[in-house]
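Below is one structure, written out as structure tokens; comments come after it.
One chain of protein is taken out of this complex; the other chains stay put.
Order of writing sets the labels: A and B. Residues in every chain begin at 1.
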Amino acid sequence: MKQTDFLDNETLELLKQTGGSVMMTTIDDIVNWGRSNSIWPLTFATSCCGIEMMAAGASRHDFARFGIEVYRATPRQADVIVVAGTIVRKMAPVLKRLYDQMADPKYVIAMGACAVSGGPFFYNTYSVIRGVEHVIPVDVYIPGCPPRPEALLYGVMQLQRKIKGESLTVQKDWEKALSEGPLPHEK
Amino acid sequence: MMNNEALKSKIQALASDTEFVETGQYLTASVPYRKIHAICKGLKEGADTAFDYLFNLTGIDYLEKNQMAVIYHLESTEFHHIVVLKAIIPTRENPEIESLCDLYAGANFHEREVYDFFGINFKNHPDMRRMFLDEISDNIGHPFRKDYVDEVNIIER
Partner (left out) sequence: MTDTKTPYLEQQEYTINMGPQHPSTHGVLRFVVSLKGETVDKVEPHLGYIHRGIEKMSEKMTYPQIVHLTDRLDYLSAHINNHALCMTIEKALGVEVPERVQYIRTIMDELNRIASHQLWWCAFGMDMGALTCYFYGLRDREKILDIFEESCGSRLLHSYYCPGGLMKDIHPNFKQRVKDFLTYFRKKLPEYDTLLTGNIIMQERTKKIGLMTKEDAVSFGFTGPAGRGSGFSCDVRKHHPYAAYDKVKFTEPLYTEGDTFSRYKVRMDEMWESMNIIEQLIDNIPDGDYQAKMKAVIKLPEGEYMQRVEAARGEFSVFIVSTGDKSPYRIKFRSPNYCNLGAVHHLSKGFKIADLIAIGGSLDLVIPDMDR
């Protein structure tokens, strides 16, 4: 896909700049290329969106061509956790524990309206957590109820672009970067 | 297959103070809650009633009348007749009723669910625990009661 066909290009530029003022080196490029083209997810599906995730991995919308080759059953070997489905108060500590057990660098995709903001279960219920961002930090949000498999592929492509903007040598300390003065594009 | 009249007389024989409602879909009998086990046992073991399949068990909270009720839907796999038993418990503080686990094995999970949501205690249940909600970490009461209020978690609309 062309750069102009993607949405949210401004956010990507902002992330590249607030990460530090160091230019991207060749080593960074190679490492990021390797990381973004081989993201292995954890098998984590709570409800209906899990079926669309399974359908995205099947033969019609094969996402092995994007680098998601296998699902790892254990969080210690997984790179990304695709939270597909509603998160409930009883499940939140389990999700936090799984996220903590994953090794860096790790990413989170919130798939489906329930994981983004509570979805159809926003009002009048006592047990749904309205959005998985209250539990773990999220990188990419995919709306839809359930999102089509093509939407999941688009979300994964956005994640790949985000990974390519990272840098090995600079620690991403957002608060420090934001407190040091105006951001490069605000100058 | 027994018609409504024959079923009514059978249930009357097991418990004399039952009231019947026939206007609905199925024959509904409001039985005294203390005798529910004896009535179900009689209905299950009777040769011409043979109600061996419990397909639904519901709990209801009647806030205005200060009562709680448990509704049982029974069917016979042999004769295919259906009866609905309604056991009204006249109090909302610590309601108790007998369990039907020894007659119907499926009642086990249903009664745990009613206990979890309404607080109705089932006597002689082999494993009376909460099913879905977590007592310790959630600190939650019995949410399906009509006077349940939770300002923190529920967003009203």
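Keep in mind that, in the parts below, a contact is a pair of C-beta atoms (placed from the backbone, for glycine too) under 8 Å apart; a residue touches a chain by one contact, two chains touch by 3 or more.
Every value quoted in this text rests on a predicted model; they were computed, and no experiment measured them.
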item: Residues belonging to chain B that touch the chain removed from view; value: 23-26, 28, 52-56, 58, 60-61, 71, 73, 77, 80, 84, 104-106, 108-110, 113, 131-134, 143-144, 156-157
item: Chain A residues touching the omitted chain (full complex); value: 42-48, 50-52, 54-55, 58-60, 71, 73, 85-86, 88, 90-91, 94, 98, 120-121, 123-128, 145-146, 148
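Convention: only the chains that are shown with their structure count from here on.
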item: Chain B partner contacts - residues on chain A that touch it in the complex; value: 89-90, 93, 122-127, 130
item: List of chain B residues in touch with chain A within their complex; value: 132-134, 137-138, 140, 143, 150, 153-157
